[in-house]
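Below is one structure. I have some questions about it.
Complex shown without one protein chain; remaining protein chains in place.
Labels A and B are assigned to the chains in the order they are written; within every chain, residues are numbered from 1.
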Amino acid sequence: MRKLIGGAIAAAVVFCAAQAQAATIKVGVIGPFSGPFAHYGKLYKDSVEAYLASQGGKFGGHEVQVLYRDNGGPNPSGTRALAQELIVKDKVDYLGGFVFTPNAMAVAPLITQSKTPTVIFNAATSDITEKSPYFIRTSYTLWQVTVPAARWAHKQGKRKMVTAVTDYAPGVDAETAFKTEFAKLGGTVVESIRMPISTTDFAPFVQRIKASGAEGVYVFLPGGPPNLGFVKAYNENGLRAAGIDFLGSAETDEFDLQKFGDAALGLTTAFHYSAAHESEANRKFVEALRGQSKDAVANYASVGAWDGMAVIQKMVEATGGKRDGAAAIEAARKLSWESPRGPVSIDPATRHVTQNVYLRKVERSGGQLINKEVENFGPQPDFGLRK
Amino acid sequence: MNRAVTERAMAPSSPLRHCVVIAGVGLCGLLLPDQWPLLARIAVMALFVLSLDLVVGIAGLATLGHVAFFGMGAYAAGIVALRWTADPLLGLAAGAAAGAATAAVSGLLVLRYQGFTFLMLTVAVAQILHSLANKLRGWTGGDDGLSGFAIDPVLGIAPFDLEGRVAYLYALAVLVGSYYVVRHIVDSPFGLSVRGIHQCRPRMPALGTPVGLQLWKIYVVAGLFAGMAGAVSAQISGIVGLDSFGFSLSAEALVMLILGGAGRLYGALIGAAIFMVLHHTASSINPYHWLFVIGGLLMVIVLVPRESLASWLRAVPRPWANGARASKREVA
Partner (left out) sequence: MQILANILIDGISYGMVLFIISVGLSITLGLMRFINLAHGAFAMTGGYLAAWLVRTQSWGYAAGVAAAVLLTAALGALLEAVVLRRLYRRSELDQVLFTIGLAFVFVAATNLAFGPQVQLIPLPPWLAGSVDLGMRTLPMQRMLVIAMGAAVALLCGLVVARSRFGVWLRAAVDNKDAAAALGINIRLVSGLTFAAGCGLAALGGVLGAELMPLEPYYALKYLVLVLVVVAVGGMGSIAGTLAAALLLGVIETASKYLASEYGSLFFFVAMILVLSARPQGLLRRAA
């Protein structure tokens, strides 16, 4: 009898030791999986699962377990509660996700206190990474993509532009970035139009743009129905014919791009990722996504999640799978790699990704609408934090 | 204390007894450290729904704009913490004052009307405050939310910890204290006159009751406690978002109140607990299908006659509520 107990204890000890050696890495992903922004959640999940599959489900020899939590949209207090649960109860090693700025801001004190490296897959306001030294961002910021756009507009000979942005933090960032840069180069922004976030009828704003007498309009809208509505209004009210060129960023997002139809042809945007980017890394990414789920879309959100997981992998490898937030962040600061979007590196000062920004025009290729990259502005840092 | 006073204090429907029960149940929550954040949120919502019960259950005014007071309280507490003092109790007082003031001013307008018109006006007030909060970005942070404020330790001795224990105990304490006060108000002659207005408004002026004034006063009291709920919410989460003025919060609070039963005060707490736990569980299983659950639940609750549901509940043995059952028969 004693031998049996002794054997059982020995087996248990060996079992525990074996578990401890290849400790599972837990990653918490917080995003909207229900409600009007549920498509972001699905994009994140598809991308994360695809990345894990491409790495054989392990980072640096450690099993990876991803816990998804739904915050329903912009919901700072709910997000904070979810993050608290993930950190305290589920004891996650890393956090990821975050579509909206207020949600990311809400978890800043938590991740600082618990030293949890947190990778932002989307939220694009510049000063988020300042709120905690444990934030890393793999998406973009408005300053980063807007400054090159302003420079390009000026190079094209435009001297009078109008900005039309959705009235919330990233939109205001975009407006400020464009105005500052354009003015620096000697142009003027004749009118800055702010559209309420709940707008569905863009005709009034488009009429104001027409009446402003500008040579072009710089636009920023959040993904989804506002994009469609605005582009429709732009076309239906004859802005192109009136000589007011369209310059945007994420409006021709691949997620809804096909819905625009021919109305979208020729639209110009300055952005950091196009699914039509020609590179081996991108081909692999798109293939992996398609393999994961038939209706997965390669766009800025899914590439943000893909690269976010890549950063987490590098952090796991650097810390040998142990939970050491400070060391992980230190390692992350020095990263540079080939992402599906092009060559990227993490800026050690801002912990935000430095990446190429491209000028794209919408074209039809193989029956599908794509964002064709026509110019590469080269690597751009986050100008918002360099003020 | 002599025997009579003690007996009265521990009588079935006495505020003290209810508070002891609530505190007891709440303190059991300390045994579940994983759930402290959720329990704290339940306590906050319970307080908010309690304040709603004052307007809907006691005074009989169906409102969908109660979130206006919650939001004002939340932003007041946040702004005070950011710009003036980080003491939680002062922030709480600021939140209560903001909620009460908003109710006082808006009540002057909306309480003149009844029924559908009143309902729509309350919605309008809440939406206007929402728009203003978005516009006055300098004060409220707009869409980013108001953040960057830390809260000092409660009474100087209990700092807000990562696990959420202090936050939970703080929210629970505010809830229990508020329940005590609200119970006293409702059981007082003032509360009885408001109930009278609910039951038969035309009769009350004949009794000499200033109907408008009484309704205004209960509206202000409700606003005060809703503001406190908002303040606690802001303090324990460290951030105030525009969703503090969101229409869905008003609607959800109404649903919670009905789940637990309107007019009995403790029904608000029960309803809030049931709803939040259901939501938390269902959301982690599948977020969208949560709407099926809550929609179906609402329809069932309305269709199944209240009497058969109540008698089913009463059949569940509850040893501590022998006296409470008698009091329920009187009040309900």
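As a convention for this text, a residue touches a chain if its C-beta (ideal position, glycine included) is under 8 Å from a C-beta of that chain, and two chains touch if they have at least 3 such contacts.
Since we're looking at a predicted model, the values are computed, not measured.
Peer 1: Decide which residue listed in B:Ala101, B:Val211 or B:Ile301 touches the omitted chain of the complex.
Peer 2: Considering all chains, including the one not shown, the answer is B:Ile301.
Peer 1: Taking the full complex into account, find the residue in A:Val48, A:Leu228 or A:Ala301 that is in contact with the omitted chain.
Peer 2: A:Leu228
Peer 1: Looking beyond the chains shown, say which of A:Lys89, A:Arg159, A:Arg194 or A:Arg333 touches the absent one.
Peer 2: A:Arg194
Peer 1: Identify the residues of chain A touching the omitted chain, counting contacts across the whole complex.
Peer 2: 35-36, 38-39, 167, 193-196, 198-201, 203-205, 207-208, 210-211, 224-225, 228-229, 232, 236-238, 256, 259
Peer 1: Give me the chain B residues in contact with the hidden chain, please.
Peer 2: Residue positions of chain B that touch the missing chain: 56, 62, 109, 112-113, 115-117, 120-121, 123-125, 127-128, 130-132, 134-135, 247-248, 251, 254-255, 258, 262, 288-292, 294-299, 301-303.
One rule holds for everything that comes next: only the chains that are shown with their structure count from here on.
Peer 1: Just the number, please: Cα centre separation of chain A and chain B in whole Å.
Peer 2: Each chain reduced to its C-alpha mean, chain A and chain B end up 38 Å apart.
Peer 1: Which of the residues in chain B come into contact with chain A in the complex?
Peer 2: For chain B paired with chain A, touching residues are 33-34, 37-38, 41, 134, 141-145, 147-148, 150, 162-164, 233, 237-243, 283-284, 287-288, 290.
Peer 1: Enumerate the contact residues on chain A facing chain B in the complex.
Peer 2: Where chain A meets chain B, its residues are 33-35, 38, 69-70, 72, 74-77, 80-81, 84-85, 87-89, 101-102, 105-106, 108-110, 113-114, 125, 131, 167-169, 196-197.
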